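For this view, one protein chain was removed and the others were kept in their places.
Up next is subunit A:
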Amino acid sequence: MMVGDWLDIGPVDQIAPGTARTLPVVGGEEIAVFRTQHGGFHALVNKCPHKQGPLSQGIVHGGVVTCPLHNWNISLKTGEAQGEDKGCVPVIPLKVDAGRIYLLRAAVLGQRAA
């Protein structure tokens, strides 16, 4: 599953537009991988900056996910809470190549609790 610095997490087709799927990291933080309606792919730590809601379960609209617990809107690109809310969740660098999704290995592992 390893390709150099990038971790191959499988084909893009596994995630339908407007949805997200999850990637648990043993000993670390679960990652949510999003696909927007318009084919943008983004990965965030699956924890809302408000009270750790699982962002993967929210409604995706534009480049934003609405947290399922208390409706904060979190930018998929920067991980930052939008509007009046303040907070930020780590973004995992992601690239799509030849129809497959790759996450930056260091960032995936970096989320591991010390």
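We adopt the following convention: contacts are C-beta pairs under 8 Å (C-beta built on N, C-alpha and C of every residue); 3 or more make two chains touch, one makes a residue touch a chain; residues count from 1.
As a convention for this text, contacts and distances are computed from a predicted model.
Protein name for the hidden chain, per its UniProt entry and selected from "NAD(P)/FAD-dependent oxidoreductase", "Glutaconate CoA-transferase subunit B", "Propanediol/glycerol family dehydratase medium subunit" or "Nitrite reductase large subunit NirB": "NAD(P)/FAD-dependent oxidoreductase". In the full complex, subunit A touches the hidden chain at residues 1-2, 7, 9-10, 13-19, 21-28, 31, 33, 36-40, 46, 51-54, 57-64, 66, 68-69, 71, 73, 75-78, 80, 95, 97-99, 108-109, 112.
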